[in-house]
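My structure is below; once you've seen it, I'll send some questions.
Of the protein chains in this complex, all but one are displayed in their positions.
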Amino acid sequence: MEASFEPKIIALVCNWCTYTAADLAGTSRLKYPANVRLVRLMCTGMIDVKYVIKALLDGADGVFIGGCHPGDCHYINGNLKARKRIQGVGSILESFGFEPQRLALRWIGASEGPEFAHHMTEFVNTIMQLGPNPSKARMIL
Amino acid sequence: MKAETEAKLQAEILESEPGRAILTCIQCGTCSGSCPLAEAMDHGPRAVFAMIRDGQVEAALASNTAWYCVSCYQCMVQCPQQIPITDIMYLLKQMSLDRGLAPGDNKMPDLYAAFERQVRLFGKVSEALLMADYGLKHPLDVMASTPAAVKLLARGRLHLLPRKIAAAQRLRALLEAAGQKERAS
Amino acid sequence: MIYGFFPGCAYQAAAGYKESVDAVCGLLGIELREIEDWNCCGATAAFSRSQKEALVLTGRLFALAARQGFEEIVTVCNACYSTLKKAAKLLDGQPALLEQVNRVMAAEGLLLEHPLPVKHLLEVMLRDRSRLSWPRGECRLPEQVKVAAYYGCQLTRPWQDVPRALRPDILESLLEAAGIEAVDHSARTLCCGASHAVAYSGRCQVLIDRIINGIRAKGGNLVTTVCPLCQFNLDQGQQGRAGDKVPVTYFTQVLGLAFGLPPEKLGLKKLLVPLKRIGL
Partner (left out) sequence: MNKEIPRIGVYVCHCGMNIAPRVDVEQVAEFASRLDHVVVARDYKFMCSNPGQELIVEDIKAHNLNRVVVASCSPRMHEATFRKACRKAGLSPYNFQMANIREQASWVTDDSRLATAKAKDLVAAAVGRVAFHRPLQTRRVEVNKSVLVIGGGIAGIQAAISAADAGYKVYLVEREPSIGGHMAKFDKTFPTLDCAACIMTPKMVIAGQHENIELLTYSEVVGLEGFVGNYKARILKKPRYVDEDKCTGCGTCMEKCPTRRVPSGFEEGLAFRPAIYSPFPQAVPKTPVIDAEHCRLLAKNKRCGVCAKFCEADAIDFDQKPQYLDLTVGAVIVATGFAAFDPSSMVQYGYGIYPEVYTSLQFERLNNATGPTAGQIVMKNGQVPRKVAIIHCVGSRDRNHLPYCSRVCCMYSLKFAHLVREKTGAEVWSFYIDMRSPGKLYEEFYNRVQAEGVHAVRGKVAMVTDIVDDPGRGSLTVVAENTLTGRNLRLPVDMVILSVGLQPAEGAGEVARMAGISADGDGWFTELHAKLAPVNTPTAGIFLAGCCQGPKDIPDTVAQAMAAAGQATALLAAGTVETRAEISSIDPDICSGCKSCLQVCPYNAIYFDEGRQVAVVNDALCQGCGSCSATCPSSAAAVAQFNDSQVMAEIDAILA
């Protein structure tokens, strides 16, 4: 069971920077764990906290949010709004029984294909160490 | 058979921490150009990297290149690919000693061995004893510096008696425990 | 101020280095407290032969210094400086190596958590100048003395602690603080050949000549160094030179002269190229 744990990760990424970086990682044929499922949004600023909570409640093992570096947001400062909104989520997650490390926010610029691959690998490793989403176990029980 | 050895040695270098950077060498020659003793070397560091990539690894390890490295780090500071060249030279020296490939006509392995014997005996090095030990094998070098030695002695700059550290015995045990039996050189 | 001091093997016999360091540090209020029972750092020799052994030699030094409560190690020799920095970088960067060293050192009851920062006395003097009793008087070095600062290679490379690794100026800054305007020259970090001068004196003579020529061409008539091996090579390496020899001192000897300390306390008589050549 433990050995075959293949986490499922929802990555909410902005169209302009991180999604483009993911494309670049692809065209550069960089390998990273296949556990990540990208959901393309126009800006991290449109990410509603309920998306994160819903994903975890539905069994995602981790949620990754990727946006433009501060100062580079296509919509001026949506990324900073996202960061502010996300800062308060840790305690909510804990109240639901999720480790706060299951949510990560990173800035990955449009030209940062290798960084994208790196962050995906790193986040998947973090989740592997945490183990499966506890709500799944609860459901089984 | 030889090809197999070469491939193994090559992998050992290219998979090591300093050695893997050799893969990114663009053969610009900054290292050899900046090396103070490049003229004395069989090949400059650039050429040695080319040999390693080309599979001539035994020849690279048997060359005197790394033994002429003075450890001045000029190449490493200037390398446009940020290859840790000096660190790689140390690796090549260690590997050539381990494999018995160190060039017989270079005197540095003897000097370093004499140095190590000093450290093992006393925990410290005194120049006079070091020279005496090294001079057993290379008397000409020591004789050439005799006039200077006399001058130095006259000025109180040559210490003939060993200054042993208190824990010399224990230090020696540590060094042996580090897994390296003293090499015959 | 008290500093953890690693003198290194060559220091004791070096031409007046110890005398001048003692005299100048005494004046400035620097107390160099030796790391008890220190051993040789291994220099280039140990790393050339075995990384494991080299790390045990240096690891023991760090562990002793830490156990004696020091927060940094002060050296007066480029080779010691460089070897300790190299070891610190390896031990810091690769936890497996640190663990290996600790396993071996356990036999002597030593444990190293992390290597200490390594500084040259020159850096420390410059950094802590405002907290030292730096003399305010005029520079006592006669005007005809044109000092050329010589760093050698391993102080500035490749550690990037000293700015402008290929043409540094911290020694010039220190000399300036003592009222000495150093000669601007291009031989500052050219390599003197280091220990290769023992086995390959001919090869290294070329390097030494180039350094001395470069300094002379810019009007320098006194070299000041920060490392026993540099001093020895440049001093000894001029023995075959005809009339244009340049005395080679330690930076503490020049500082001592500038501060007006009595020359006999600075070990100046031990130099092979005598200072009387420039009227001192």
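Letters A, B and C mark the chains as written, and numbering starts fresh at 1 in each.
To be clear about the criterion, a residue touches a chain if its C-beta (ideal position, glycine included) is under 8 Å from a C-beta of that chain, and two chains touch if they have at least 3 such contacts.
Fair warning: this is a prediction, and the values are worked out from it, not measured in the lab.
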(request) Pick out which of C:Gln68, C:Gln144 or C:Ser186 touches the chain that's been left out of the picture. (result) C:Ser186
(request) May I ask which residue of A:Tyr32, A:Phe98 or A:Phe123 touches the chain that does not appear here? (result) A:Tyr32
(request) Name, in rising order, the residues on chain A that touch the hidden chain in the full complex. (result) 6, 8, 10, 16-17, 19-20, 22-23, 25-27, 29-32, 34, 37-43, 45-48, 50-51, 54-55, 58-60, 68, 71-72, 74-78, 81-82, 85, 109-112, 117
(request) For the chain that got dropped from the picture, name the residues of chain C it touches. (result) 164-167, 186-187, 190, 210, 213-214, 217
(request) In the full complex, which bits of chain B touch the chain not displayed? Write them out. (result) 26-35, 38-39, 43-44, 46-47, 74, 78, 80-82
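Simple rule for what comes next: only the chains that are shown with their structure count from here on.
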(request) Quick one: report the Å distance separating chain B from chain C, using the average Cα coordinate of each chain. (result) 22
(request) Please work out the Cα centroid separation of chain A and chain B, and write it as a whole number of Å. (result) 50
(message) Using the touch definition from the top, which residues of chain B touch two or more other chains?
(response) none
(message) Give me the residue numbers in chain C that touch at least two other chains, ranges are fine.
(response) none
(message) Applying the document's contact rule, which stretches of chain B touch chain C when the two form their complex?
(response) 17, 36-37, 39-40, 68, 70-74, 76-78, 86, 90, 93-94, 97, 107-108, 110-113, 115-116, 118-119, 123-127, 131, 134, 138, 141, 144-145, 147-148, 151-152, 155-159, 163, 165-167, 170-171, 173-175, 177-180, 183
(request) Enumerate the contact residues on chain C facing chain B in the complex. (result) 9-10, 12-15, 37-40, 42-53, 55-57, 60, 82, 94, 104-105, 107-108, 153-154, 157-158, 165-166, 189-191, 193-196, 198-201, 203, 207, 236, 239, 269-272
